[in-house]
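Contents: one structure, followed by commentary.
Only a single protein chain was left out; the remaining protein chains are all shown in position.
Naming follows writing order (A, B and C), and every chain is counted from residue 1.
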Amino acid sequence: MVLSIKLGIVGVGYLSSCLLHGLSLARRGKDVWTCLSNPIRNEIQVPLSDIELKLAFEIDRSKIGKTVGQVARGYYPSLPANDYDDVEIQRGVCLEADHVVKEVSSIWDDMDRGETEEYLRSRVEGLDVLLICSTTEPNQPLTSSKVYAMYALQEGVSVINGIPTKIAGDEEYDYLARKNKAVLFGNDFASGATPLTHDILAHLAQHARIPLNIAQWQYASNTDFKSLSESRARGDAKKESKSRIIEAVFPGMDIPSYIGIQYIPPTVDGDPHAKGIPILDPDTKRLYLNIMYRTFAGTTNFLTVTAEISDSPSACVLAADLIRLVPVAKEKKDYVPIEPNAFYFKSPPRIFPSRIESFNRLLEWLRS
Amino acid sequence: MVLSIKLGIVGVGYLSSCLLHGLSLARRGKDVWTCLSNPIRNEIQVPLSDIELKLAFEIDRSKIGKTVGQVARGYYPSLPANDYDDVEIQRGVCLEADHVVKEVSSIWDDMDRGETEEYLRSRVEGLDVLLICSTTEPNQPLTSSKVYAMYALQEGVSVINGIPTKIAGDEEYDYLARKNKAVLFGNDFASGATPLTHDILAHLAQHARIPLNIAQWQYASNTDFKSLSESRARGDAKKESKSRIIEAVFPGMDIPSYIGIQYIPPTVDGDPHAKGIPILDPDTKRLYLNIMYRTFAGTTNFLTVTAEISDSPSACVLAADLIRLVPVAKEKKDYVPIEPNAFYFKSPPRIFPSRIESFNRLLEWLRS
Amino acid sequence: MVLSIKLGIVGVGYLSSCLLHGLSLARRGKDVWTCLSNPIRNEIQVPLSDIELKLAFEIDRSKIGKTVGQVARGYYPSLPANDYDDVEIQRGVCLEADHVVKEVSSIWDDMDRGETEEYLRSRVEGLDVLLICSTTEPNQPLTSSKVYAMYALQEGVSVINGIPTKIAGDEEYDYLARKNKAVLFGNDFASGATPLTHDILAHLAQHARIPLNIAQWQYASNTDFKSLSESRARGDAKKESKSRIIEAVFPGMDIPSYIGIQYIPPTVDGDPHAKGIPILDPDTKRLYLNIMYRTFAGTTNFLTVTAEISDSPSACVLAADLIRLVPVAKEKKDYVPIEPNAFYFKSPPRIFPSRIESFNRLLEWLRS
Partner (left out) sequence: MVLSIKLGIVGVGYLSSCLLHGLSLARRGKDVWTCLSNPIRNEIQVPLSDIELKLAFEIDRSKIGKTVGQVARGYYPSLPANDYDDVEIQRGVCLEADHVVKEVSSIWDDMDRGETEEYLRSRVEGLDVLLICSTTEPNQPLTSSKVYAMYALQEGVSVINGIPTKIAGDEEYDYLARKNKAVLFGNDFASGATPLTHDILAHLAQHARIPLNIAQWQYASNTDFKSLSESRARGDAKKESKSRIIEAVFPGMDIPSYIGIQYIPPTVDGDPHAKGIPILDPDTKRLYLNIMYRTFAGTTNFLTVTAEISDSPSACVLAADLIRLVPVAKEKKDYVPIEPNAFYFKSPPRIFPSRIESFNRLLEWLRS
C-alpha cells in the first residue's frame, strides 16, 4: 500500500524551494534535519519521502506557467534536473495593493467571487495539506491567505499558515477546520529571531535577570524584508506578533523593547559573466539583539547576540514536521491543536511562558 | 516567635560580600531579586530578611580577625557601616598547595586531624546552613571544602557547595547528609556562562540546528580566574564540569567544543588619591560564545553571544534561594534533593537535557 | 599675568555638563584625557584649567534662571557643590517647531529680530568662544544655531558648532569669521560611530577588502536620539552627514549602506526612594555595525562591531581640544582652518580619505 501526503503550496519562493530541495535530498537518502526527526529524536513515524508535491500557486507573472522545478532551481541550483518538473505553477489570488512583486497576475482581476471560489476549490480538491508560505500581508480584514485557507478548509484540506495573518485562533477558521475535519496549523513560523529571543528571555527570567530594555535589529536582502521595510502596514503586523513574548515571560512588567527590520538591496556580481547574481544569499539575515538586565543587589549586566540566520531552512525545519503532523492530529481528532501550534508558531492561539515548555508539551501530545 | 536561618560562610570574598550586601538591602525594604522570589514568581515563603550571618571562615591572613563588615565593605563600599561588624572572621582550613592567596593562614599548619575536627565542629555547631563559596579547588581526593562539609554534616548543619568539588553526589557525603538529617546542595553554582550555553543548546536542538563546533572564551580579573588560568589542575576541574551539558543535549554526537578561561590582571587607578583601586570590577567577566551550526538541507549558520556577567550577583541569586530552600527540603525529608540540585548547580548528582525542564521540575517539587 | 579662555555655551545638557565636570576635575589635578593632551601626546600648551565658563543659554523653561551648577549636578551628581553656581542660565532662542523639550521658552516668542540681535550680542560680547552643543536641528534654511553663530561671529567671538547644521563651510559664515577675526570650527562633533566606521573602512580599503554592504544601528535613551527617531526631518539631516565617508574611502563604488537610529525610553527605578532616576545612563548608546566584504579570489568575510559609547564624554574630548585651539588658530590667522575641522567634525568643509591622515595633518598644522 502506498501512503503519501499530497501537498499544495502557496508561493514558490525561497521557502518552498528550500523545502522541496530538502525533500529531494531526503528521497536520495541524505540527512535532512527537522525538529522531530533528527539523529537524536525520532518521534514522527511518517518519513519525509512520503510528501508529494501536487499543486503550486503564484501571483508573480514571471513564474506562472513554468514548472515548479524550473523556478525552484533558480533559488537552489543544486536541485536535480527534472525534479518537480511535473507540477505547473498556477495563477493565484492577490488582494493586496502594495505588493513588492513587480508584475502581479491575480485571478481576482478577472474573476468574481463565485468564479474565484470555484477556481480555487477545484484545484485544492484532493490535497492533504495546503502550505501557505507567501510574503507577509498587511493587517486588513480580508487577505489572500485567508481566501486560500477558507476554500481549502471547506474542501477538507488541512492548512499550515506560515505567515503572520491571524487564521488559526480566528473563530471562523477554527470552526471551518473542525467542521470539515481538516487540521489548521498557524500562524507565522517561529523560525528566526523570535523563538531565540523567547528562549533567552525565559533563561533570564529563571535566573532572576530582569531586562531593563530589549533592542533587536535584523537586516536582509529578501522580498519579505523588502515588504516589511517599505510598507508600514506590513511592518506593523510584524511588530505585534513579537511583543507578546515579553508579556508571556515577564507578565505585568513594562519592559521597553524595539524590533527594527531593515531591507538592504542585494549586491550583485560586477563580473560580466555572472551579472545579476547576488553575491550574498538574500535569504540569509543578520541579527543583532542586545538585552540590558538587572540582577541581584542592583547589578546591571548585558547579553548581546549577533547571528546569521538563513530564513528558509529555519522555516522548512518546521514545515517538514508540520506536514507530517497533519495525519497525527487527524488521528487524534484534534483539528486546531494547542501544543503543536504553541511550539511551531509565533502567533498561535495559545502561548506558553517558555518555548521549551511548549516543546515538552508537544512531545507529550505526540505520545498521548 | 522569631524564626531565622543561621548562616555560616566559607570564604569572605566577592560572592559572600555581595550576598550580605543584598541581604542588607532586603532588610531595608529594597527589591533584591532571586530566582524564586521576584515580582513574577513568589514561591518560597521564607523572606530574605530571615537569614542571619553567624560565622565566617577565611584562610587569607589579612582578613582573619577583622569583622565580616570590614572586609565586605572593601568589596561593596555601599554596604552600611556597622552591618556585619558583630561577626569576627575565623581562621579556616587550607589543604591546597598552589593557592592564589598571597599569605595563607590555615589551622592545618598548627593542628592535627583531631584538633581540626574539634575546632571546626565546635564552631559550626548550632548553624542551620554552611555556604561554601571559596575559590575553585584542584581535583584531588581530599580538599578543604570536603573537610568543612564533612564536619558540618556530622553536626547536622546543611551544606551548600558553590564550588566544583564533587561533594553532593558523592556516596559518602550523601550518606552523611541523610544520616544527620542535614540538607546537601551542590556542586558548582550554575550562575554564569554554562547555564546560558545549556539553554541555548537546548534551543538549537529543538529547532534542528546541529552544532558543528562550540567555542567559548571568558576573561576576568578576579581570584577565581587567576586560579583557573594559572593552575592547570584547577582549570581542568572546570573543564570537566562543563562538557556534560553537550552530551545531555546532543546525546551520542561528537561535537568539538572548547572553553578558554583567561585571567587578566586588574587595571588600577593611576590617580595618587585612589591608588590600588581597580577601575573595572574584577568580579565582572566578559564572555564570548560562538556556535557554528548546520540545519535543514545542509545550510550552515552561526550564533555569537558576547556578554558581560558579574559573577557574584549571578551566584547570589542562587545562594539566596538555596539557603531558604534548606527548611523546605528538611520538611520534605528530602536531604539530597534531585530537583533543586539539577537547576541550581553545574555538577549536580543528576542533570536533565534542558535546564528549563529542570526549572519546571523544581517548581513541581516545591509545590508537591 | 592671568590668561584664560572665556567660554559661553548653548545648551546645558549632558554634553556641556560633562565638559564642565571634566574641567572641574582638571582644576583639581585629575587626569582628564583629550585628543591632544594625554599621557602620550602633549601638543597644546594651554591647560584645561585656563577655560572659564561665563555664559549659558537654554530654551528649556525648567532650566532657565537656575545656575549652571544646579543643572549640571543633575547630570553629573559628583560635580562638587558651588562649582558653576556663579553663572545663571539665560533664556535662549528657538526657531524650530517640533522640539523634544517639553516646555520651550524662547526669546523669539517675545522679541523681534532687532531685539533678538541686541539681546544676544550684548550677552556674548567679551566671550572668547561660544560652544554650540544643543540638540540636532531640522534641515531648514535658518536655525537657532545659525542665529547664535551669526551674532557671535559679528561680535568677534569664535564659534564651535558641535551639531550637524552646516555653518562652517557656508560661505556667509566663513566670511563673517574671517572678517571679524573669529575662529569658526564645525560641523558635528566626530565623536561616535562615524569616525570609528571611517577608520575601519580605511583599514579595509588598504587591505583590499571591498565592502558588499554596511549596516549600522544605534540606540540610546537621550534627547538627541529622541529627536532623531521621532522627527523625520532631523533624522534625515543625520543620514546625510554620514554617507560622505563611504564616498571618501571608496570613491565611485556603489556600496549599499544603512544607518538606523532608535530611541528607547529610559528605564526608571521602581524603588519609591529613587523614583524617576534612570537606571541606565541615557547618554550611553549601544552600537552595532556589520560589514560584509569581499577579498582576494572572491572570498567573502565579515566584521562585526558592537560597542558601548557614552556620547558626551566622547564629544567633550574634542570640545576640550577645540576651545584651546581657538587661540592657536588666531595666532596663525587661520580662521576657518581645514585641518582641525577635518579631524574633529563629521561635516567639515573638507574631508580626507582617511581620518588618520586628517590627524597627521592636524599635528603638522599645529607644529607649523
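A few notes on this one:
FYI, contacts are C-beta pairs under 8 Å (C-beta built on N, C-alpha and C of every residue); 3 or more make two chains touch, one makes a residue touch a chain.
Model, not experiment: these values are computed from the prediction.
Set against the missing chain, the residues B:S4, B:S49, B:Q140 or B:T300 yield one that touches it, B:T300. Which of B:A97, B:L142 or B:L212 touches the hidden chain is settled by the complete complex: it is B:L212.
Summary of contacts with the chain left out: across C:I210, C:V268 or C:L366, the touching residue is C:I210. Residues touching the missing chain, restricted to chain C, are 18, 21-22, 25, 30, 32-35, 38-40, 76, 191, 195-196, 199-200, 202-203, 205-210, 250-253, 284, 294-299, 301-310, 313-314, 316-318, 320, 343, 354-357, 359-360 (touch as defined at the top). Seen across the whole complex, the unshown chain contacts chain B at 212-213, 215, 217, 219, 221, 255-256, 258, 260, 262, 264-265, 267, 279-280, 286, 288, 290, 292, 294, 300, 304, 306.
Definition applied: only the chains that are shown with their structure count from here on.
Chain B and chain C have Cα centroids lying 46 Å from one another. Taken residue by residue, chain B touches two or more other chains at 30, 304, 306, whereas all remaining positions touch fewer.
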